[in-house]
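Yeah, one chain of the complex is gone here, protein chain that is, but the others are all in their spots.
Let's turn to subunit A:
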Amino acid sequence: MPAITLHAAEEEHSPHSLIPFLHSQPQTLLTRLYQRPSACLSIFRLLAPLQQQIIMNLLWLEAAISSTTMSAWVVRDARKKVTSSTSYDTALSALFKLHILSTANLTKLVLNSTFKTSLRQALTGGGATGSFGVPAEPDDKHPPMSVEALDGYALERWETILHYMVSSGTGQGSIQPSKDVLFLLKQSGLMASGTNQITSEGFQFLLQSPHAQLWQLLLEYLRMAEARSMDLVEVLSFLFMLSTMELGREYSTAEGANAGTTSQAQMQTQKAMLADLRDYGLVWTRKSNVKRFHPTRLATTLTSTSPPLPSSAGPGAGPKEGFIVLETNYRVYAYTDNPLQTAVLNLFVSLKYRFPNLVVGSITRESVKKALASGISAEQIISYLIAHAHPQMRKNNPLLPVTVQDQIRLWELERNRLKSSEGYLYTDFSSEADYQLVLNYAKQMDLVIWESSAKRCFFASTEGHPRIKAFIERRTAEAGSADGYP
């Protein structure tokens, strides 16, 4: 059985967090978005591999292809018949929802013509949309920023945000990010709006990968953009353009590039976005000169899974990824001097010693309970430890000591000893026979939550109440005498 569940998990990996947002958008908006080759390419990247392959199969066909011809390519292995055909069907329906596949005629498969033209253009180059960003003319006075400097800038910005969130709970003061960032954090429910305190969603947010964090904030930004009456197509296509840009190059804004062809509204949107994204560390601009900007690594890795942030330790200091060593005696050694990482660890580890490049602590019942109380789940703690495990730990199999993993889960279960469920209590049965009769009926329906034959009463779920009531009433009517009432 485990093998089968594993296989299923592999097949149906959850789609990117942006995809559901795009699903909810109207077709006209998506079609406008698909006019940009860069947007098509970025969306294509976010899709599941099977969906990508279906698009590629259809991309170079001029005529529509009947869906039966296409499904003839699906492997119909006797053993995997169900899984392969269903995953193919879900892939198709996902593409229909994104309006990448035309919905006009369900027996024929054909790509949305706008999408087809744009993706073809993206793959073969050409066209004159300039959607991949117009590089700025070299400027002699200001040489372009180096990649290291950009990384440093992005890291500083991003960690300011995260560090502010962590320290808000502990009451220590830290540098405040800009007002817009604060507003965004409150809007997304990561910070409580009244008290400026981190919420339990905020704690969960902290333990996610930087990539997931980034998209969560950007999604909130997109929702806000609607409210701010910014053109969503412009916002999205600017983000997608950023994601296809080259790190370490300077680009000119719509205003600087070709002021003649871009509309006033477009320029306004871009200007506002540049200011916002500057706060998040996605782009870097020289203050005096906003006609040109540098995308940072945060922006250029939006549609990939490569790490969006460089190592937080200085260059050459220690391994690039992973700094936590966890021992079977619950001791945690974290090779870091980054205040943010220390603060995040402090959420579920009781820290003991701090050295210039090493923090030592241990996972205790109290520290984990504290984390659980603030809304962090055991799975999140474990996945954080796995994601940041020291390369030395990677030699172990399993990666984390099983005892510690199990104990963290058990501590979580301790909190869940009481389970509440709504229902009705049936008491005062006049005879044992009546009690058994009703109880058996309820048991057959799988409605009983608790029973006590000594007290001659039982507790059944809310959904079942009408049926049980009807059953009792029917019985009383048949017997002609009052038997038992709930």
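We adopt the following convention: a contact is a pair of C-beta atoms (placed from the backbone, for glycine too) under 8 Å apart; a residue touches a chain by one contact, two chains touch by 3 or more; residues count from 1.
Keep in mind that, in the parts below, contacts and distances are computed from a predicted model.
Colleague: Considering the UniProt annotation of the chain absent from this complex, which name among "General transcription and DNA repair factor IIH subunit TFB4", "LAFE_0D01816g1_1", "60S ribosome subunit biogenesis protein Nip7" or "Trafficking protein particle complex subunit BET3" applies?
Modeller: For the chain missing from the view, the UniProt record says "General transcription and DNA repair factor IIH subunit TFB4".
Colleague: From the list A:156, A:246 or A:366, which touches the chain that is not on show?
Modeller: For the chain that is not drawn, the touching residue is A:246.
Colleague: Touch as defined at the start, partner being the missing chain; which of A:352, A:394, A:415 or A:474 qualifies?
Modeller: A:394
Colleague: Which residue from A:48, A:111 or A:347 sits in contact with the chain not drawn here?
Modeller: A:48
Colleague: What residue numbers in subunit A mark contact with the hidden partner chain?
Modeller: These residues of subunit A touch the chain that is not shown: 9-10, 13, 37-38, 41, 44-45, 48-50, 52-54, 56-57, 59-61, 73-75, 80, 84, 87-88, 122-135, 244-246, 249, 251, 257, 301, 303-307, 319-321, 383, 391, 394.
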